[in-house]
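For this view, one protein chain was removed and the others were kept in their places.
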Amino acid sequence: MISSIVDIMTPFLLAALGGLVTELAGSLVIALEGFILVGAFVALAVAGATGSALAGIAASAVFVTAAAWAFGRFTIGTKANIFITGLAVNLFAAGLTAWASAVLFGTKGVVKPAGLEPLARLSIPAIERLPVIGGLLSGHTVFAYLSWILALALAVFLKRTRTGLRIRASGMDAQAATVRGVDPDRYRLIAISLSGFFCALAGAGLSLGAGAYIPNISSGRGWIALVAIYLGGRTTGGVVAASAVFAVAEYLSNIAQGTVAIPGSLLLAFPYLVTFAVFVGYAIYKKGRGKLD
Amino acid sequence: MEAVRVAGIGKYFSSNGVTALKDVSFALERGEIRAVAGENGAGKSTLMHILSGLIEPTAGEIEIEGKPVTFASPADALSAGIGMVHQTPRLILDFSVLENCMLGAEGRGSFLKYRSAAARLEALISEYGFDLDPAMKARDLSLSQKQKTALLTMLYRNIRILLLDEPTAALAPQEVERLFDFLERFAASGGSCILITHRLPEVMRISRKVAVIRKGELVADVETASVTAEKLSHLMVGGELKMNLPACSPQGDTVLYEAASVSRRVGGRTLLDSVSFALRSGEVLGFVGMREDGLEALEGVVSGFDGATGGAITLSGTDATGADTGALRSRGARYVPARKLERGLSLRATVSDNLVTDHYKDMSSGGVLDLEALSAYATRLAGYFDLGADIRMSAHRCSGGMLQKIILSRELSDVPTLLILAEPETGLDLASRYRLEHRIVELRNEGTGIILFSTDLDEALALSDRIAVLYAGRIVRIFDCADFASMDPEIVRHVIGEAMLGIDGCATGPAGAGPILAAPAGTGPGSGVAP
Amino acid sequence: MSPELPAAKKKAAAESRWGFPAGLKAPAIAIGAALAAAMGFIVISSGNPLDAIGFFFSGPLSSPYFFGNMLNETGGLILTGLGVALAFRSGCFNLGGEGQAYAGGFVATMILLAEPAWPGWLGIATACLAAAAAGALVAGISGYLRARYDADELISSFLISSALLPVIDYLVSGPLRDPGSNLLATKAISPAFRLPSIMPPSHLNAAFILAIFLAVGMRFLFSRTVFGFELRITGGNREFARAQGIDPKRYYILGMAGSGAFHALAGALAVIGTYFTCHKGFSSGLGWNGIAVALIAGNAPLAVIPAALVFSYVDAGASSAILHTDFSFEAGSLIQAAVFLFITARFTRARFARSHFAHSHFARVRFGRKP
Partner (left out) sequence: MKNWFTSSPSSRPLRIAGRVGLFAALALAAIFSVSCSRDGGSQAKPGSIAVFVPGVVSGSPIYEMLVAGTQKAAAESKGSTVKVLEGGTDQAQWPEKLTSLAATGQYRLIVTSNPAMPEICAGISEKFPAQKFLILDGKLEGNKNIATVMYNQREQGYFDGYLAGLITKKLVKNGKPHRIGLVAAQEYPVMNEIIKPGYEEGAKAADPAVTVDFRVVGNWYDAAKATELANGMFANGVEVVLTIAGGANQGVVAAAKQKDRKVLWFDTNGYATEPGVIVGSAVILQDRAAYGKVKSWLDGKMEFGKAEVVGIKDGFVDFVQDDPLYLKAVPEDVRKAQGAMLESVRSGSLSLPVQAAN
């Protein structure tokens, strides 16, 4: 059970972390969806060609980070509306992956390189048998561990490093940063590039997890990740929690499909309703706490 | 040796076709404190922004310590040793004092070295005797602490040339003295300083030389000792200004507004502690103190923005406890807030729209606005403070002084029953201040009751009939200004200043114990007396 | 106002009044770049690019059928664009347009199917009003949550919409599906309830005129009415609105509800003007594209019309190129992407922007929201 929840959560978490950095830098990227898609394609194409999942992940990370950088450079340089250019990236991603797929694999459909094994799950022998902790810590793909390490690293990065400090400053008050000699555009660009990196991993996890690239495999995860950023109160820990909430809701809905007498199609709404309920409940709780004495 | 030399500096804004500066040249010695005086929009700030690298001049050259420089960004200016402290301190509110100082000067390595940075900051703080905790969030700082933090951010990076834009606006007199002490020590250690101010006594007190800018041109650059304050104001305005206000009018004796034991507690913190006072119509009651000492909280309650958690309020004899902004407005209250940008106007609306938010309903029928009437009305209002701008332009293009004029034009246009004025003179030039003071007297004579909130003691003294001092959420003293008439202004400032800082021993004692406390002129029960 | 304005300022004011910028260069370059990029894609991906380019430009105008369909799409985008703009202007962000449009179409269909005997005008009016009310209700919940609990309307509208989609999907393709058809759709509405067609055989119908009318109406609302004035002031700065005695909570709710009503109306009119039944997922893209249209139009109601037209022109042009040449399906989205990428870009020197920053150093306030 925990293993499933972790599996569902990983891509959301990775993408949301990427989005979080850009939000904190004051230049929220809505192109997460497109980045994930490209990341998934590049990871699978390279892994299929080289037979090494690691090479696929690395290539995907490099490529999408570079693409995100170019996107950021263009958007910042031309002061274009980042929402509209983000939409453009999402459209480009769908079109370009289809085109590249046709050129490289002769199909615009499912790409499934022969001999590419689905991702191995790492089990940690000593911990594996522990009741709850065993499920939480053992038996996941490399991406789950990566997402946790990156969440932690991101928290440290934002709080403890020079670049992190400057990224946050750029988002909180660009002018205050400017007068201290910090160029917010530069740090926004770094943040946007980082979001590409995170989304590349999210995408690689999806395609390598299925052992195939499927057009539109991101399936709206980039959008839900955007919601997770706000649901999580724009903090790293909050984003982890928000991703977990959505993953649990999604898991419950998957389970319910086979066990509850509600039509499966109707249950597709369940994760959103649960998340909505949690969101509203949290808002009411927060409002109650800030009351006058 | 010369610290800064600028030659022939000019600035033309192609975006709106305005020439902000024309051929400005002057030099600043090392160890010198130079005052720059001028009206709103004269170009002082533009000059400072050029020196701090925020904007590039369209003409002219800058030399720093003999070397010609060009600044493409504040980063360049900072590395050349020039730093600016802005009028509204540019701090990152969610950062601590320490993080604000570190930003942009993090030191070597990718990782932040909080511990060594904190040690260095502590040393600076104690060296200059600031009352600051490096771990505090900038959001929670008082305005004077913010100003000090902004100074610290510059000191932290070994700035040799400090540019200060109206640094004394929010400081108590004693704090201004401390700031000046600091500047003198800074200058003595070889630093140089350019100080923008419109307070002529301060110019006389601190500067060796003073430069006057008018309409983008340097009209004087003289030894301070060689000019008088009158001469300076003449230079700034470009003509004589009548500065003699009408004499105090007799006050009415009906109680217009009464607060009885008003308290406000939020999240366990007591912001206001049983504040009681009465305001008569035709009276200006000034509240002074630090914003966090209850000034901000009382402004919030009086204006209807925040609710009181205890006590009662009456306006014109009827209950107004818990009345919100809309209810107060419809009962004839008008409000000039201290937080202009948040509460005073909308930067996303046009100047015209901002001017008519008080009257659009009167110029409509059946829910449809009469645009011509509105436009004529806005044009008329814009003339009041001589706004000098196209009223169709977006407010975000206005300077701080212009924004303040917009707010004042709107809120003071009618004769309100109750007028709440918070920091009304911030950013105003001499001419507008004169006009404002004139209008306040007019309104007072018409019977308007005015509650003034100010951190600027001079402003409060100039405008008020009575002055109440807030400290730690309570009224510690109420002074009657008539009693000050014959006293040395310096002593008055000192006495009130001590009350503001809570150091005259009255903060905890009964309000009546102070030496100069006058009995309230009113006869209402408890009016004017703090518990 | 000072008696004499500097000449340059006067000129700028006069120009902005007529909707043309002081410098035509920047937008011209932006549009040129957008078109060049779009053409570039055609050249790369097409065997006979000249034909494809020709069809891209002339296709939407080549016959009343294509022209009418393009205008019909424009009408829907105008409505959702107006909905997004209304929310933006009131200081809200409605991210739930998809679900609201779907709900509107669904509600309208249900009403018309329930009362097939009503006179046409009555049915149409009732359906539109009911749909608008449903949309207003759905979006109004988000507005209410924001006003009452400070819960971000952006998230709640997205989540509500995302939950609505599968529910309506289920109803339309499940219990309420027309059993006599293999389409995933409800029964068709009675011909009496179909909006009059304008340019047969195209789908262009009275809804387009209504959309234009509503855009003009919204422009009037914003600039000439007390309600619009208060809405704009509130959207510009909530605390200021409060200080002026305007209740901002009212405009959280009304702004969102109005936005929901416009989206739902777009959905309802798509049913009674174009599809005549509620197809599963017919609203897909309406909401998102509405956001794009509103942003391109800078949230100005009248600018929404040309922005929607550009949007549907690019769409129709790409479809035309696909239909007549070897141009492929994805290439259509690439063209749209190219236009999106460049349409808001400003190709000016970076220096200019900084001087602007310094000039308005008070400018940046976070919109009605504590940082």
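As written, the chains take the letters A, B and C, and residue 1 is the first residue of each chain.
Just so we're on the same page, contacts are C-beta pairs under 8 Å (C-beta built on N, C-alpha and C of every residue); 3 or more make two chains touch, one makes a residue touch a chain.
These figures come from a predicted structure and were not determined experimentally.
Novice: Looking at the full complex, which residue from B:K11, B:K44 or B:H396 touches the chain that isn't shown here?
Specialist: In the complete complex, the chain left out is touched by residue B:H396.
Novice: Given the contact definition stated above, which residue among C:I189, C:L221, C:A297 or C:L341 touches the chain not shown here?
Specialist: Considering all chains, including the one not shown, the answer is C:A297.
Novice: Based on the whole complex, identify which of C:L35, C:A192 or C:I212 touches the chain you can't see.
Specialist: C:L35
Novice: Considering the whole complex rather than only what is displayed, give the residues of subunit C touching the chain that is not shown.
Specialist: Counting over the whole complex, subunit C touches the hidden chain at residues 16-17, 19-21, 24, 27-28, 30-32, 34-35, 53-54, 57-58, 61-63, 65-66, 69, 88, 93, 154, 166, 170, 173-174, 177, 179-185, 201, 203, 270, 275, 279-282, 284-285, 295-300, 302-303, 306-307, 309-310, 313, 319, 322-324, 329, 343-344, 364-367, 369.
Novice: If you put the missing chain back, which residues of subunit A would it touch?
Specialist: 4, 7-8, 11, 23, 26, 28, 81-83, 98, 101, 107-110, 112, 118, 121, 206, 209-212, 214-217, 219, 230, 250-251, 254-255, 257-259, 263-265, 267-268
By definition in this document, only the chains that are shown with their structure count from here on.
Novice: Centroid of subunit B to centroid of subunit C, CA atoms only: how many Å?
Specialist: From the centre of subunit B to the centre of subunit C is 44 Å.
Novice: Can you work out the whole-Å distance between the CA centroids of subunit A and subunit C?
Specialist: Once rounded, the distance between the two centres reads 28 Å.
Novice: Which positions in subunit C are in touch with at least two other chains?
Specialist: 357, 361, 371
Novice: Considering subunit A alone, which of its residues make contact with at least two other chains?
Specialist: Touching at least two other chains: 172-173, 175, 178.
Novice: Over in the complex, which subunit A residues touch subunit B? Could you list them?
Specialist: Of all residues in subunit A, those touching subunit B are 160-163, 165-166, 168-169, 172-173, 175-183, 290, 292-293.
Novice: Mind listing the subunit B positions that touch subunit C in their complex?
Specialist: It is residues 13-18, 45-46, 49, 54-56, 73, 86, 93-94, 303, 305, 324-330, 335, 337, 339, 341-349, 353, 357-358, 360-361, 364, 367-369, 371, 379, 382-383, 386-393, 396-400, 403 of subunit B that touch subunit C.
Novice: Going by the contact rule set out above, which residues of subunit C touch subunit A in the complex?
Specialist: 30, 45, 145, 148-152, 154-156, 158-160, 162-167, 169-170, 173-174, 288, 291-292, 295-296, 330-331, 333-334, 336-347, 350, 353, 357, 361, 364, 371
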